[in-house]
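Note that one protein chain of the assembly has been removed; the remaining protein chains are unaltered in position.
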Amino acid sequence: MTDTTVTGQASSTEAHSPGIIRVLVAKLGLDGHDRGAKVVARILRDAGMEVVYTGLYKSPNEVVNAAIQEDVDVIGVSLLSGSHVPLFKELGRCLREQKAEHIFVVAGGVIPEQDYAALLESGVDAIVPQEARADLIVMTIKNLIAARGRI
Amino acid sequence: MILFSEQAIEDIREKQAEWEENELAVALKSRPEEKPTYETECGIPLKRIYTAADVADIPAADLGFPGAYPFTRGAYPTMYRGRPWTIRQVAGFGNPEATNQRYKYMIQTGQTGLSTDFDLPTLLGLDSDDPMAFGEVGRVGVAIDTVDDVDRLFDGIDLEKISVSLTINPSAWVIYAMFVAVAEKRGYDLHKLTGTLQADPLKEYVAQKEWIYPVRPAVRLLRDLIMHSAKTTPKLNPISLSGYHLSDVGGNALQEIAFIMAFTIAYCEEVIDAGMDIDDFAPRLSFFFISHQDFFEQICKFRAARRVYAKIMSEQFHARKPESMRLRVHVQTAAMSLTKVEHHNNLMRTAIQALGAVLGGCQSMHTNGLDEAFAIPTEEAMKLAIRTQQIIRDEINVTSVIDPLGGSYFIERLTRDMENEIWKVLDEVKERGGAIKLVEEGWFQQKLADSAYATFKKIDSCEKISVGVNRYVDETSRSAEVHIHPYDDQCTQLQIDRLSEVRTNRDSGRVQRLLQELAQQAGSDDINLLPKTIELVKARATLGEICTALRDVWGSYAEPMIV
Partner (left out) sequence: MTVSTVSRPVKRAAYVPSIELVPDVLAGSVLAIARMISRAESGYEEAAQALAEIYKHSGKAHIVGITGVPGAGKSTLVSSLIKAFASDGYKVGVIAVDPSSPFSGGAILGDRVRMNDAAQSCRAFVRSMATRGNLGGLARSTLQAVDILDAAGYSPIIIETVGVGQDEVEVVTAAHTIVVLSAPGLGDDIQAIKAGILEIADIHAVSKCDKPEAAATVSALKGMMALGTVKASAGWNTPVLPVSSISGERIDDLKDAIGRHWMHLRESGELAERQRSICKKRILGTARHLFQLRFNEEVEELEKHIQAVVNRDIDPSVAAHRLLGWDNEAQAT
């Protein structure tokens, strides 16, 4: 038994309210620098997003499994160890293997421009530059979701 | 002993009040000051001017003389007049041979002490063929799997003549064992070996985040290392108590010093509990601090740190030898302050930070390469970094006078203010149950994450300026033509091949037996694990095998969830 008035209003709620963006902030491989990841987690929370943080020393496979269960919109990875090329390649491969390519991958940290092409090729959707301000990080994610539309 | 007569102070106060009502008032009326309040980076309020009245309460004994308690004015009586600070630039990448070549280049360029960075697998106790080592072998530092790698690393270098700093933490005791084994093989007198191991576990859990075991076993390993080294390699510093990383992960100057002192206290308590006298190991405790952007704050930080340490050793641990109370420090300039945008600016930043470290009285220093924010420094960058120190040392005449800023009203006041804040934090740590407990609970980690976020917000809102990034932004500046230090893809294969060879040629049965003996010893708290470890490395056990054996006994560390 459904009250159509109530249903109708719930629909309008739905049409107007933006979905809450969920992000998995992840650290891959052996890089122990988590200052940036933790700062980004807070920035995203302050921007109204829900952030799941993986902790340090995770393999790409673990990160993808977590991303799927949490149904996040974005996996954000901050890397400062220089091994971004092999690690993002593996991350992209795991996403494809698990049929989770709908999840966006955003890369940040210390990534030289000469490696951008390789990353984008591997499945990274956006690379945030090193000295990015909070706005840029938030907008990067919001733009990705806006372009994708609701899923 | 007070330095100023009450009458003199009264007089100054009166004169200052007059000045404020007259000249100052006029100036402020025509043009107010740019900010309503001023403070140091770590939050200590700054006055517009300091006079004798501001330091009247500080007893002369708290200043003392260089090289004597409380060491505020310097660790040694003659400081740089007797011996300049060591230029010690860290280097490490690829296979041991590659790093060995860089060492030879830098010694030629004027480096006076060696410093080694290891790759992530080595830092975390993994062999180069471990699955988790994928993509990481030889990348951020040199790859070391066996004692032969350490031999190759220092090939053609006389370890009796040059001191070596090893930037290694959870696996430090194994690298030390390899170092000793190489020295013995070469017939060196172990009592002549000089150098430092970083080996500071508590700061890993809260800052640098290199870990293998849970907190307490890691502290036990350090204790064993300190005790073994005191007898076997008495000129080696078995630990470099690192404030640097506390700052790097977000801590301010007060947190850097207060937290590292809290860790120092915890370690000393452990070693004393195991039966060693403070004076038998404290002289070899060394420190590693950052030199950051707030110039005067940093100088005062060094002075306050020396005084606090001296008082802790004397009053809390009743040390009798002056060497036990003397804080010796290696400094690295602040990598986090460097920018990728307009990276040449980093040369100026580094030079100023280096000057701060010299005026603060450091014993050795690493100046960052201008490309440090985004790459492993190139030879060119390292050369400029070495030149920075040489220019400060030889061209500008700052080394002729010891503690030249001592006695400045501002410097003495700020030193004292910082000291007071540090004691407050130490009291709080003590009240809450001591450093080890608080590390396990995540207390330090939360404070540091909060500081990191606060700094980010300040830069984001332009309250804190980063030239070229949030002020004086030049749209036309081109991105750095960065020559990225090439990653050697063959490196991994070479290490793996060598590992196979070692495993084939050694007596693996013996290695297994020794590993079991080590695991057994690890089960009881009062056996020193160093002798067995030295035996193991000589038998060609690998770093990964040794570290894994203990992980099977102690388990792995699980970090507290702090964001």
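Order of writing sets the labels: A and B. Residues in every chain begin at 1.
Note that contacts are C-beta pairs under 8 Å (C-beta built on N, C-alpha and C of every residue); 3 or more make two chains touch, one makes a residue touch a chain.
All figures in this text were calculated on a predicted structure; none of them were measured in a lab.
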Residue among B:S5, B:S477, B:Q493 or B:Q516 that touches the chain left out of view: B:S477
Touching residue (missing chain; options B:M276, B:M418 or B:V563): B:V563
Hidden partner interface residues of subunit A, rising order: 6-7, 9-14, 19-20, 22, 41-42, 44-55, 58, 61-62, 65-66, 68-71, 98-100, 102, 104, 116, 120, 124-129, 131-133, 136, 140, 144, 147-151
Touch list for subunit B against the chain that is not drawn: 214, 341, 469, 474-479, 558-559, 561, 563
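As a working rule, only the chains that are shown with their structure count from here on.
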Geometric centre distance via CA averages, subunit B-subunit A, whole Å: 34
Touch list for subunit B against partner subunit A, complex: 120-121, 123-124, 126, 132-136, 139-140, 208-210, 248-250, 339-341, 373-376, 449, 452-453, 456, 460, 466, 469-470, 479, 482, 484, 487, 559, 561-563
Residues on subunit A engaged by subunit B in the complex (per definition of touch): 29-35, 38-39, 41-43, 53, 55-57, 59, 81-83, 85-87, 90, 110, 112-114, 129-131, 133-134
